[in-house]
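All protein chains of the complex are present and in place, except for one that has been dropped.
Chain lettering (A, B and C) follows the sequence in which the chains are written, and residue indices restart at 1 in each chain.
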Amino acid sequence: MQHFDSDYMEGAHPRIMRRLLETNMEKTPGYGLDGYCEEAKAKIRRACGSPDAEVYFMVGGTQTNSTVIDALLRNYEGVIAADTGHISVHEAGAIESCGHKVLALPGRDGKIAADDAEHYIATFLKDGNREHMVAPGMVYISHPTEYGTLYTRSELEALSGVCRRYGIPLYLDGARLGYGLAAMGTDVTLETIAAACDAFYIGGTKVGALFGEAVVTRRGLIPHFFTIIKQHGALLAKGRLLGIQFDELFTDDLYTEISRHAIKMAEKLRVAFAERGYRFHIQSPTNQIFIILDNEKMAELAKNVSFSFWETADENHTVVRIATSWATREEDVDALIEML
Amino acid sequence: MQHFDSDYMEGAHPRIMRRLLETNMEKTPGYGLDGYCEEAKAKIRRACGSPDAEVYFMVGGTQTNSTVIDALLRNYEGVIAADTGHISVHEAGAIESCGHKVLALPGRDGKIAADDAEHYIATFLKDGNREHMVAPGMVYISHPTEYGTLYTRSELEALSGVCRRYGIPLYLDGARLGYGLAAMGTDVTLETIAAACDAFYIGGTKVGALFGEAVVTRRGLIPHFFTIIKQHGALLAKGRLLGIQFDELFTDDLYTEISRHAIKMAEKLRVAFAERGYRFHIQSPTNQIFIILDNEKMAELAKNVSFSFWETADENHTVVRIATSWATREEDVDALIEML
Amino acid sequence: MQHFDSDYMEGAHPRIMRRLLETNMEKTPGYGLDGYCEEAKAKIRRACGSPDAEVYFMVGGTQTNSTVIDALLRNYEGVIAADTGHISVHEAGAIESCGHKVLALPGRDGKIAADDAEHYIATFLKDGNREHMVAPGMVYISHPTEYGTLYTRSELEALSGVCRRYGIPLYLDGARLGYGLAAMGTDVTLETIAAACDAFYIGGTKVGALFGEAVVTRRGLIPHFFTIIKQHGALLAKGRLLGIQFDELFTDDLYTEISRHAIKMAEKLRVAFAERGYRFHIQSPTNQIFIILDNEKMAELAKNVSFSFWETADENHTVVRIATSWATREEDVDALIEML
Partner (left out) sequence: MQHFDSDYMEGAHPRIMRRLLETNMEKTPGYGLDGYCEEAKAKIRRACGSPDAEVYFMVGGTQTNSTVIDALLRNYEGVIAADTGHISVHEAGAIESCGHKVLALPGRDGKIAADDAEHYIATFLKDGNREHMVAPGMVYISHPTEYGTLYTRSELEALSGVCRRYGIPLYLDGARLGYGLAAMGTDVTLETIAAACDAFYIGGTKVGALFGEAVVTRRGLIPHFFTIIKQHGALLAKGRLLGIQFDELFTDDLYTEISRHAIKMAEKLRVAFAERGYRFHIQSPTNQIFIILDNEKMAELAKNVSFSFWETADENHTVVRIATSWATREEDVDALIEML
């Protein structure tokens, strides 16, 4: 049985496991006040080309999104997001449970167009009833998106421009950031993102770590963030576990290297699918592949390979997702190709 | 200058003012524990044909919606509403500020079709990721809707059937309920609504009262609602003010009578608009009229009559709303017709 | 039967009722954007000696407290209050339902001593674990307190000094403010309060109005307060009802005059109680009188007069509260004295 369900089926990259083991019996202060966290933050700042950025570590994506968004918004503000955005659909109402409305814009293959965001904000500002409405207080995007699509550098900069023009922060959910940065053809780098966004997070959980997301913000963006993190139940007691993992991920470019591997594996699969005439639901250059299968073929494949149900295409067809990751072995990719 | 901006521009019906004056120096216990509230509740139960219903009074619409909805939902649940619904757009995020997502369905002239609701719920229940999503925990509709449209009896019963099949309450926002019940051609009565809905409110603020909304629920639907109302800042100290007003509104059918007057005035206007070739944005049989004006005509009219901006139709045209009410004088209607 | 249960048993002062009646059929815009509200705000600013103050109207006390406090605090902050404060005990958790902790200090007859507040804040700031704790973000006091006690001018100024030293707002709940200002021996005026507090409210519900509280804040203290009020369900559609009432209360000093009457009535009762050897639970110079009754006497009195149970003193004695108000008739006071 081959497993291509998702990019968080294994533990951590062996180098991370080794570091965790090596440091296991050291004694450090809790809550991220240790040297490993400091070191990891320094490396992340360097990788972002942002010597002034602030870096925080949290455990998971939903937690990170709701903590950052709740920290950035005032009570009367909401967050603009694509209607397909993770916070719009698949976080069980975490944003609303903090009191904030998700202002959903129709996504374009999972992305928000700068023009759409600007139009929404400008329309709001001209609405005679705007004081009875939720003010757009920030923009949330994911990169890669939930559909594996990527912003171009100019799209990102356009969105950033809109946000700055209206004085609201741009926040990027980078749960799969590594795979986006390693995708072929992208002109977006970590520096691009750090320059365009007021806050973003570098996903660890899906890119080599046991768990962990590194939030990067403009200096001073969120006063008292430590306490806010604690209040959200998002402060890890043994915070160094996050520091050690990100320290390793940002040593000798491991984060990039393992992301590239996942992309290479995905490319091999994409080519194989295309050659065999499979239809793609959406073109994604990342580690996610969305294919439309007829239901019989799907049932047959499912005997030997597991993947994610994505959505119903029509009565006889289904969209499924195949995901590679830092851990995908080429022999498993080849085995899957055999079955097609 | 004529004013047709909204249906809450005056104070209260003279009969209500007289009752408030007559009772002004009486001493009663606070918080709605007085005899006037009891009497009003009894009359409302009778009017609803629901001897077992529970009745509560609150001051305003947003307050009522957010208190009832927060009371009905568990934390992991959201409320289905039309995307044009008052709670979706014009309550400043009150529902989200209580922690709940508004699950917006594309409205059909402001209404939710039973099929759309059923499809949404059924799709949710079949979604493999539903445990990561906000569960639909109730349905919110308004009657009349924000566009002045009305459900038919069978539409209401179909929605009610869907809700019962899935075990979630149906709640109706009746901010302008009187005008809906008095509209020509409707087959919906207060009894229909009481039978179809688990909870609804009879709007007083826009239909003759100084302020006040009467919430009617199935017996036992919301335990500890008194405390929940208090927690939401929605418990009026001198609760009898609500009781007295609703007692009067439900004495000798005053609520119906004054609602009919508003409809009669609106009909007269509708006929006049139609005869003069004005285009309607939407057909509403209630006290609200939505007309498409060319911008020059709008500017000219605006010199002598005030109305509500509704939305931009195109570069040269605007949708405006003209509202009558229990207080609209026929001479003012005639004066407006003169100007057309 | 005589009723001395509370100070909100009647409707409104006859002058207010007359104004409501006179203006009843006028048409004005909603939500407090009318001329009466403007006029009332101007008069309140003048009475406060604060030409720059901002004034907002809400309907009731719990609503006002939770809306103001939620608007003033950031999510990681709590509000310091006396353990006997209204928000600490009798608002059904309204503050917590907005996400904020009430940081209860042991009250001194219902008051917070400046030293206690300073000690609390200073201790917090020195606590090595303070980042894991709720930061004191404002101070809430009531004047008169729930026990009918009053701050002196110097006590108020001392508290104000503490708040300014630590950069947090001081907010005063004036549900019964008129009765505090009219009390004998007080050196606190409306100007004193406006100078000492960053925000406070002038209670109308218990002092002559049908309902209504006027919030006064330093200019610019709460951006977007209109929307916040709406979100809290606290925006009255026919906002002019609040404007008209406060306009009348601040015309020819009506607010002061009717407050003085209540105090005069309370004084007469206090003297009568004292002369007859009744014991006072607490010395209050306001419209509230707290007496310790033996339970037999209480049962006997209760046949002819209603009052509030306050608390159990011991097995055989009970503390009860007798309240006068702007509406108390001297003949009823005399009748009560007869019974003692």
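Just so we're on the same page, a contact is a pair of C-beta atoms (placed from the backbone, for glycine too) under 8 Å apart; a residue touches a chain by one contact, two chains touch by 3 or more.
In this text, all values refer to a predicted model and were calculated from it rather than measured experimentally.
**Student:** Taking the full complex into account, find the residue in C:Thr23, C:Gln63 or C:Ser97 that is in contact with the omitted chain.
**Tutor:** Candidates C:Thr23, C:Gln63 or C:Ser97; residue touching the omitted chain: C:Ser97.
**Student:** Which of these touches the unseen chain: A:Arg74, A:Arg130 or A:Lys238?
**Tutor:** A:Lys238
**Student:** With the missing chain put back, which residues of chain B would touch it? List them for me.
**Tutor:** 70-71, 74-76, 99, 131-133, 135, 224, 226-228, 230-231
**Student:** Mind listing the chain A residues that contact the chain we can't see here?
**Tutor:** Residues touching the hidden chain, for chain A, are 3, 5-6, 8-12, 14, 17, 20-21, 23-30, 59-67, 91-94, 97-98, 205-206, 210-211, 227-228, 230-238, 241, 327.
**Student:** Considering the entire assembly, which residues of chain C contact the chain that has been omitted?
**Tutor:** 75-76, 78, 89-93, 96-102, 104, 128-129, 131-134, 309
Following the convention adopted for this analysis, only the chains that are shown with their structure count from here on.
**Student:** Roughly how far is chain A from chain C, centre to centre by C-alpha average, rounded to an integer in Å?
**Tutor:** 50
**Student:** Taking each chain's centre as the mean of its CA atoms, how far is chain B from chain C in angstrom?
**Tutor:** 33
**Student:** Provide the list of chain B residues touching at least two other chains, using ranges where the numbers run on.
**Tutor:** Touching at least two other chains: 91-93, 97-98.
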